[in-house]
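A single protein chain has been removed from this complex, and every other one stays in its place.
Entry: chain A
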């Protein structure tokens, strides 16, 4: 009897699916005729998306490589020495063009960061000249930096920055590591939930800094003042010349007598270190966040179990 019902249901189902799909097709046909009659481009809000155009190339031309980061994952921690090296790269190379306006010198002494000592931070800050004022006579003046000051910008305004850099404003680096990231695509973006992948920014920065190529492939035109880099997110070439070269920065870490803690002074190493530093600059409380996360999740797991057993007890005599 049940088999009979099942067959009946199946037949009805098939019939109605056929009917409904017919109805659907009719509606769709109507819609597409209506669509064809419209000559307006799809998506009124994005002018570049005309359906009749051939698809634009997707940037970056090459996906960034996933690096091993000490700060990745639920138990990730910054490598203090790496942050200090990265800071050195920022200070000696990047800061010539890139500002980092939101980071104060005092942050360099925070735990879970480069963690310089108080004296080191004071000495570092004092190396910068900060504009202050007005003084009693109404004049602005320059004075050595204090830990409470912020990194001064290399250019007074965007216009000056653009003028000095071939028409492109070097972006501020305070949150740059969170402001960049290459789309992960399906199904990788779902896997990322389980692997807690949040390192798209540093991966991209490392890929970009190591990704310059002298010769652009055929079919790619590189304008004068532009540099071909298949890892650049927005185009095939960018206005920033390759900023790093081997032995460009003499790491302070390599200056001591102990050769065991020496690190190679290569473009790859500089890129990793500065990418890690920028991740910290963008997310200075990341270590505190992750360690609190572990406590909270551990607590909630135990709590969830307890609440569940209370619930079982409450419902024990009620079939449901």
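Everything below uses one rule, namely that contacts are C-beta pairs under 8 Å (C-beta built on N, C-alpha and C of every residue); 3 or more make two chains touch, one makes a residue touch a chain; residues count from 1.
By our rule, contacts and distances are computed from a predicted model.
Student: Tell me the UniProt protein name of the chain this structure doesn't show, selecting from "Cytochrome b", "2-oxoglutarate ferredoxin oxidoreductase subunit alpha", "AraC family transcriptional regulator" or "Sugar phosphate isomerase/epimerase".
Tutor: So the chain that does not appear here would be "Cytochrome b", according to UniProt.
Student: Where does chain A touch the missing chain, residue by residue?
Tutor: Contacting residues on chain A, toward the hidden partner: 2, 5-6, 8-9, 12-13, 15-16, 19-20, 23-24, 27-28, 31-32, 35, 38, 40-46, 49, 51, 53, 55-56, 59, 73-74, 102, 107, 171-172, 174-176, 178-181, 186, 192-193, 196, 198, 200-201, 234, 282, 284-285, 288-290, 292-294, 296-297, 300-301, 303-304, 307-308, 310-311, 314-315, 318-320.
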